[in-house]
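Note that this complex is displayed minus one protein chain, with the remaining chains in position.
Then we have chain A:
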Amino acid sequence: MALTRDQIAQRVALELQDGFYVNLGIGIPTRVANFIPQGIDVMLQSENGLLGMGAFPTEAEVDADLINAGKQTVTMVAGASIFDSAESFAMIRGGHVDLTVLGAFEVDVNGNIASYMIPGKLIKGMGGAMDLVAGADNIIVTMTHASKHGAAKLLSHCTLPLTGKGCIKKVLTDLAFIEIKAGKFHLLERAPGVSVDEIIKLTQGELVISGEIPEMQF
């Protein structure tokens, strides 16, 4: 079975380590915060200028001056800090963020990512995504493996305008956990009950299968 959005988030959360500073993008990545394993402390960075983002506020706690990068009202954890946008992107561009999780439309075998624009259809802008993919070393892209109509999104070459070039090394889809190295996709894990053949069928770029591919554990 393909993973649900929450299961994708849950699998990503297993990559967290105690003491990580983490930036979570909008959509599935945001849900990773709900699955932080017990005994692990992470500090969430929101690129509008907050390190130490907490849960959504109760109605009584709502503060118009305290939002996340998705413009949602949030709270702060003990030990949080606030800074301006240049400082925020100094953290990101300077490589100080330990893990970045973000979504994408397409990823290719060379680690290129397209996530911000569909010409003629969706032109909303890249926000902080270009800075995040260029600045971080440890990035996990979360996405559905293929479109609703079965069109591959893991490609030999991205077709949409790029958000970043050669910067993606790990992709977690609803079907598979994939590593990108030396110009190829490498299948690391498959979703429970999903066959290797099914993953091959829905992957357009070269996919390396070495040995028995384990099912994901949660």
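Everything that follows uses one rule, which is that contacts are C-beta pairs under 8 Å (C-beta built on N, C-alpha and C of every residue); 3 or more make two chains touch, one makes a residue touch a chain; residues count from 1.
Here is the rule we use: contacts and distances are computed from a predicted model.
Between the names "Heptaprenyl diphosphate synthase", "GMC family oxidoreductase", "Succinyl-CoA--3-ketoacid-CoA transferase" or "ABC-type polar-amino-acid transporter", the one given in UniProt for the chain missing from this structure view is "Succinyl-CoA--3-ketoacid-CoA transferase".
Across A:L102, A:L162, A:L175 or A:V194, the single residue that touches the chain missing here is A:L162. Residue positions on chain A in contact with the hidden chain: 46-50, 55-60, 62-74, 76, 82-86, 88-89, 92-93, 112, 117, 123-131, 134-135, 161-166, in rising order.
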